[in-house]
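Only one protein chain is missing; all other protein chains are in place.
The first chain written gets the first letter, and so on, giving A and B; residue counts start at 1 in each chain.
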Amino acid sequence: MKYVDEFRDRDLAKSIALGIRQEADPGRTYNLMEFCGGHTHAIFRYGVKDLMPENVRFVHGPGCPVCVLSVRRLDDAVEIAERHNVILCTYGDMMRVPGTKQRSLIKAKAAGADIRMVYSTMDALKIARDNTGRQVVFFAIGFETTTPPTAVAIIQAQKEGLSNFSVFCNHVLTPSAIGHILASPEVRDLGTVRIDGFLGPSHVSSVIGSEPYEFFAEEFGKPVVIAGFEPLDVMQSTLMLMRQINEGRHEVENEYTRVVSREGNLKAQNLVSQVFELRQSFEWRGLGKVPYSALKIRKDFAEFDAEKRFEVTEKVSREVKSCECPAILRGVKKPTDCKLFGTVCTPDNPMGSCMVSSEGACAAYWTYGRYRDKARSSRQEAAA
Amino acid sequence: MCLAIPAKVTQLLDDAMAIVALEGIRKKISIALVEDLSVGDYVLVHVGYALHKVSPEEANRTLALMAEVGVLQEELDDIEEASR
Partner (left out) sequence: MTVAPSDPGRRNGTVDMVHGGGGRAMAELIKDLFQRHLSNPILDQGHDAALLEAEPGKLVVSTDGHVISPLFFPGGDIGSLSVHGTLNDVAMAGARPLCLTAGFILEEGFPLADLERIVMSMASAASQTGVPVVTGDTKVVEKGKGDGVFITTTGLGVVPHGVEISVARAKPGQAILLSGSIGDHGVAILSKRENLEFETEILSDCAALHTLVADMVAAAPDIAVLRDPTRGGLAATLNELARAAGVGMHLDETAIPVKDDVSAACELLGLDPLHVANEGKLVCLCEQADAGKLLSVMQAHPLGRDAAIIGRVTEDEARLVEMETEIGGLRVVDWLSGEQLPRIC
């Protein structure tokens, strides 16, 4: 696969790894937050960590749209599907995420709700066209990458007069989440979470460009390197971050230039702002209420807004109490710090969102990284 | 976040649609989000939409930068060896 295989080359990986070891100052640790779940996944899926020196540490960020969706919004989606007898369309990723009392879309489907997995918003439109007698709701989740396709679908629905189609909008914004983390007391005042630099989003940045991160680099004095999702991209960006840290720089650099420009995809940005506007505040799992961190559908397209079309009841939504997803999403805790991890909570029986999404830190850690614990426990045994 | 994969545009269709190829896999996608596409271009595909063109020049430049790390490393090793 062109533009894929080259960026998984073993020999190049070896040489970048050598470069990283050379660059690493043994007197310091490099705590690098990979904001995106895509990076988390690549780090674990390819065993990137094995090629890194001990003092290069990855702190997993909240950039997994499935993980950060609040339980409340998920419960609402289940309610729309069950109570209003609609066809609810959703991306496969959402199907198994547990809501209140472990209720997920896949369970609601098994109980008779008409929930359909789609690959694209175009599929949801097609389902609406094929079922004109029924209401079809697209359960939209995702960051700036996934938002433009939803905008296109809404514009298309208006053009076609597809009056049975609507969108339950949960699109969220990356820069507000990064800003929220950097401004949080754990990072800013208490220093419980050390972040020396950011691996910046790759595909989000193809849409929004690298410019929005310039503020963070400046305001918080943290280097940012926009990094592709292939393992060599992650490694090269790590090296670029380390160089910035060693040289005391804090700039926005771009490793993923083959897709990301400073201004991003203007056509996509225009379509998004045509259809969506900022919400004053939106609740994230893990981060709580974050001001101006999400999008809602503009008045001009209000007829396609599922929140206006379907009433949802006030409900008490609850996460599993001892689930540490919130702290893990903020980088405050590691999956292994959670009491539920690997005991009651596994991918077969997930208690929280981070164990469901293949980009969630818990799932990545459990699915790909368990051998580390084994190594650790056998080292401990040997020491004892 | 945001699974996307580079694929080659093999045919432009009406209504802002196109056929892309990834090895022998062919898929119909929307190109409503990208401007000035030609057959032969590579695009990043996400949820059935082309998100952005992939720049061959920039891809080569990045690969060259990566390779340079290794070359530098070899030179350093050589220097180290010579100084022993």
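Following the convention adopted for this analysis, contacts are C-beta pairs under 8 Å (C-beta built on N, C-alpha and C of every residue); 3 or more make two chains touch, one makes a residue touch a chain.
Quantities reported herein were computed from a predicted structural model and do not represent experimental measurements.
Trainee: I'd like to know which visible chains would be in contact with the absent chain if the whole complex were considered.
Mentor: Looking at the complete complex, the unshown chain comes into contact with A, B.
Trainee: Would you mind spotting which of A:Met1, A:Ile155, A:Leu182 or A:Ile195 touches the chain that isn't drawn?
Mentor: Checking each option in A:Met1, A:Ile155, A:Leu182 or A:Ile195, the one touching the absent chain turns out to be A:Met1.
Trainee: Would you indicate which residue among A:Phe198, A:Trp284 or A:Trp366 is in contact with the undisplayed chain?
Mentor: A:Trp366
Trainee: Among A:Thr146, A:Ser210 or A:Gln244, exactly one should touch the missing chain; which is it?
Mentor: A:Thr146
Trainee: Of A:Gly19, A:Pro65 or A:Gly264, which residue touches the hidden chain?
Mentor: A:Pro65
Trainee: Touching the absent chain: which residues on subunit B qualify?
Mentor: Contacting residues on subunit B, toward the hidden partner: 1-3, 5, 7, 22-28, 45-47.
Trainee: Considering the entire assembly, which residues of subunit A contact the chain that has been omitted?
Mentor: For subunit A, the residues touching the absent chain are 1, 4, 8-10, 13-14, 37-38, 44-51, 64-66, 91-93, 95-96, 106, 116-120, 123, 126, 142, 146, 231-232, 346-348, 357-359, 366-371, 374.
In this section, only the chains that are shown with their structure count from here on.
Trainee: For subunit A versus subunit B, what separation do you get between their C-alpha means, in angstrom?
Mentor: Centres of subunit A and subunit B (C-alpha means) sit 22 Å apart.
Trainee: Taking the touch rule as given, give the residues of subunit B at its contact with subunit A in the complex, in rising order.
Mentor: Going through subunit B, the ones touching subunit A are 1-6, 8, 22-23, 30, 32-35, 42, 44, 46-49, 51-56, 58-59, 61-63, 65-67, 69-73, 76.
Trainee: Which residues, counting only subunit A, touch subunit B once they are in their complex?
Mentor: Touching subunit B from subunit A are residues 1-4, 6-7, 11-12, 14-16, 18-19, 22, 36-38, 63-65, 91, 119-123, 142-143, 145-146, 148-149, 152, 201-204, 206-207, 229, 232-233, 236, 239, 255-260, 265, 267-268, 271, 359.
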